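Excluded from the complex is one protein chain; the other protein chains are retained at their positions.
Going by the order they are written in, the chains are A, B and C; count residues from 1 in each one.
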Amino acid sequence: MSSEFGNKLRVSIFGQSHGSAVGCVISGLPSGEAIDFDALQTFMERRRGGKGILTTARSEADRPEFLSGIENGITCAFPVCAVIKNGDKHSKDYEKLIHTPRPGHADYTAFMKWGGFADMRGGGHFSGRLTAPLCIAGGIAKQILEKRGIYIGAHISEIHGVKDEPFPLFPDKALFDSISQKATPVISDARGREMEKEIENAKMNMDSVGGIVECAVTGVMPGLGEAMFDGVENKLSQALFGIPAVKGVEFGAGFEAARLMGSENNDAFRMDENGKVFTETNHAGGILGGITNGMPIVMRAAFKPTPSIAKKQATVNLSSGENTEIEIHGRHDPCVVVRAVPVVEAAAAIVILDLLLEGK
Amino acid sequence: MSSEFGNKLRVSIFGQSHGSAVGCVISGLPSGEAIDFDALQTFMERRRGGKGILTTARSEADRPEFLSGIENGITCAFPVCAVIKNGDKHSKDYEKLIHTPRPGHADYTAFMKWGGFADMRGGGHFSGRLTAPLCIAGGIAKQILEKRGIYIGAHISEIHGVKDEPFPLFPDKALFDSISQKATPVISDARGREMEKEIENAKMNMDSVGGIVECAVTGVMPGLGEAMFDGVENKLSQALFGIPAVKGVEFGAGFEAARLMGSENNDAFRMDENGKVFTETNHAGGILGGITNGMPIVMRAAFKPTPSIAKKQATVNLSSGENTEIEIHGRHDPCVVVRAVPVVEAAAAIVILDLLLEGK
Amino acid sequence: MSSEFGNKLRVSIFGQSHGSAVGCVISGLPSGEAIDFDALQTFMERRRGGKGILTTARSEADRPEFLSGIENGITCAFPVCAVIKNGDKHSKDYEKLIHTPRPGHADYTAFMKWGGFADMRGGGHFSGRLTAPLCIAGGIAKQILEKRGIYIGAHISEIHGVKDEPFPLFPDKALFDSISQKATPVISDARGREMEKEIENAKMNMDSVGGIVECAVTGVMPGLGEAMFDGVENKLSQALFGIPAVKGVEFGAGFEAARLMGSENNDAFRMDENGKVFTETNHAGGILGGITNGMPIVMRAAFKPTPSIAKKQATVNLSSGENTEIEIHGRHDPCVVVRAVPVVEAAAAIVILDLLLEGK
Partner (left out) sequence: MSSEFGNKLRVSIFGQSHGSAVGCVISGLPSGEAIDFDALQTFMERRRGGKGILTTARSEADRPEFLSGIENGITCAFPVCAVIKNGDKHSKDYEKLIHTPRPGHADYTAFMKWGGFADMRGGGHFSGRLTAPLCIAGGIAKQILEKRGIYIGAHISEIHGVKDEPFPLFPDKALFDSISQKATPVISDARGREMEKEIENAKMNMDSVGGIVECAVTGVMPGLGEAMFDGVENKLSQALFGIPAVKGVEFGAGFEAARLMGSENNDAFRMDENGKVFTETNHAGGILGGITNGMPIVMRAAFKPTPSIAKKQATVNLSSGENTEIEIHGRHDPCVVVRAVPVVEAAAAIVILDLLLEGK
């Protein structure tokens, strides 16, 4: 199943970084939904490189062509296929790496799995480039959710130890919008500037840094998700670990919950004046027993530092069977986290729309 | 799909905490495998309560009865059904809680999903009791993996801030065995005693504590897992979030990777004298691009503190629509992490055997 | 996935003919549904042998024990596990057959797949005995459908060339009930008596006969099912071929449609006085493009003659590698079709309830 995700809503992703195109097939979308292509493009731009010193110079327009499933701008009941042609390929930058796997990349594991047949130029199907079609699917899902009062936003929560403020207990659309318009999508601009400095330092040192993205989903009704293996956390984590470089996922208080007392971590239920139940804190991240409780769903995904660094690194030569070293050239983000923010939103949007379509 | 997991190997779990029985159906096991029932029982005992002051007094024997799939102690190609009768139920301890959902439990979300029909006595299908059938399936998977040279071990990595030593780069079966025989399964006994103190303190204060379990899998061939959504991390996290109280999952350096430079986090490939490739560090936790690289798979799961605490807590009355308070009586672990150690191993074993059966 | 079926409603079947028990796990049932256990037992009795000369003498009570998922007779949101203990085993009748596969049985294919480890006593997991748990799941599904105005009935459409009348264009519950109470469940009793003669003849000749079961589902709303591979026909056929001995499945006019002109086969749409659309004929069997059109769903399943016959048959000895002969003793139906009628209803009920839960 590999590059497919979802139950009622299914997303299937195809393409290699240096192949002809990347794209996706999205099936199970509600019919009759008008797609705002400008908004989708704006969303896609947030993921795209080429905007500044902090991200790579690769500059495709990333404008998807829709081959099916949308007629006159409206979903027409059948699977949507969207394609982005790869216009800006520099394969020779990478070709020499085939026998000397790059540390931290999937070169070695792909070789062990497919014995040299995998098209790993530019990272192949493992490349961050494949998050573009994920953003097409997620961007469409996000629009459909917004019409149902469900909003999704994310910010950089941490880069190389520099932390942004956390989301407030009830983040709102205005906050999400404001963050999404920033070049460095954070709540505190002061912290954002510190993060930028960390990234610039890493770049100057021919190195890279990682970070954490925090994402919140508001407006979700209570009762979505299933017990045990098909709960909200199970599905969100399955999707989030599908984003390249993610090495950890947590919900609500997450790992910090392991350091709290039960009396601190439990979220007291309260009823507001309209009889609506809420919790005074949200250590559960909106999920109890795998099922939504109506509070914002809050998750964090940890990204490792970009494995492609200009520094010399130790590796092996799989042909000669000897230890060797490599230097990786080409264009690489010193930090993928900036561009990963909308990708995390996209993954969350796909899962939440799938849950919504599956119903209580 | 809810309480089912896996592709080639499928585990389906049934039962409620205070129903007649809990159990599982396991399909897709290799045929012709002799099951060591004593070893399975020993494994089950590690999960069971009633052993000391640190765990609950519930004392069922938890001895599974096998209704199908095993003949003369050998798997016979067809689905295995195993059942544990529930002998020791005290439903009335819980019945009064129906209208006042317990903070941190699934009472409220189950009510919002199923409107009062869910059998939530003792936590129903969300109870830690349901990890017993998970351990049957996982214990069998573990035995089958061991015959193929794959070993799984886990220890308490942290309780309420007290940290055990981490696993060494290459943990071995002897270490796993030694840990598994301890009442408090840790590497450093000194740290274990500190953890025990934290748990006793919590109990005395009518409170509870959470913690982290670290699990390692050794002997896995490189090349297992798929790109993107069906990788080793995706599947392990989907399984681990199926264990009650888990709120975070990470692999290798995990969240800490977000604080490292690329040059620190990348694991240098090296070749040993026999031409076997290994990495000098294991920040990747044995997984690159979702695919095993032959190094030990290392994961950590964060458990929140037991939500059932004797302290008075604020909640709502769903019948009267008013804010109220509850006190939870009955038997409860002040810390589920001790008993969760084999459960994490069980979940990992199911995933790894499934991956192995799916092949490269 | 083998012995599991369904999307929202999942049925997982376990057990071997001569093992301890057979049973099923049913997950995804709506909660709050009262189960009529007497009606379920009556339904189970229709499948059970021991009633007359036409069926085998095996006489277990086939009374399921429910281990989970039903409390106080009401579905309680969690997976239902039902078990029937196997009380009446005569394994030695079969044991000698292990090396000489019985023609028409799964002995040979099981041997080639599992190399002798499969528990094939009495047919193992391939035995008609496994339709008992299918009938538990189907019987429960049928009750839930009836409360929603959906009725399912079936009759023997043909045995060894003797044909019953077909269902009328709009069969109703009264017809279904009347058929279901007959020892030989047919519309025309005269034809039923002829069928009985065919079966008796076969028995006297130490032989067996096959037949066809026709099943109809009424009251299904238009719009259920999906295009292409997840349509109503795809799912019903997947379930029906799960019943032992089924070798053909058709819908509406089925194979006969291949002999009609388009102008004969097309069902003209008409509107009744209440504005309800119907078709004047039902060659489509209630399904167009894989989606229900509101007319009765009509399907037929062809059953091969019971492969177990007392006549001497040619086979091979897999140990010695020589051609040989076998005679099969023991209790065997001369015709499984009589008992298969409720089994077809059960399979249909599971599929239709699953479709209903998935929604339009």
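Going forward, a contact is a pair of C-beta atoms (placed from the backbone, for glycine too) under 8 Å apart; a residue touches a chain by one contact, two chains touch by 3 or more.
All figures in this text were calculated on a predicted structure; none of them were measured in a lab.
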item	value
Contacts of the hidden chain among displayed chains	A, B, C
Absent chain, residues of subunit B that touch it	7-8, 78, 227, 358-359
Residues belonging to subunit C that touch the chain removed from view	1-5, 7, 13, 101, 103-106, 108-110, 112-113, 125-126, 130, 158-161, 202, 205, 207-212, 222-231, 233-235, 237-239, 241-242, 244, 246-255, 257-271, 275, 277, 279-280, 283-285, 287-294, 302-309, 311, 313-316, 318, 321-323, 360
Subunit A residues that touch the omitted chain in the full complex	1-4, 10, 12-16, 19-23, 25, 27-28, 31-32, 66-69, 71, 74-81, 83, 110, 113-119, 124-125
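Keep this in mind: only the chains that are shown with their structure count from here on.
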item	value
Angle of the C-alpha superposing rotation, subunit A to subunit B, to the nearest 5 degrees	180
Closest chain to the centre of mass proxy, which here is the mean CA position	B
Remotest chain, subunit C as reference, centres from CA atoms	A
Rounded Å distance, subunit B centre to subunit C centre (Cα mean)	39
Subunit A and subunit B: spacing of chain centres that average the CA atoms, whole Å	27
Junction residues of subunit A - those touching two or more other chains	7, 227
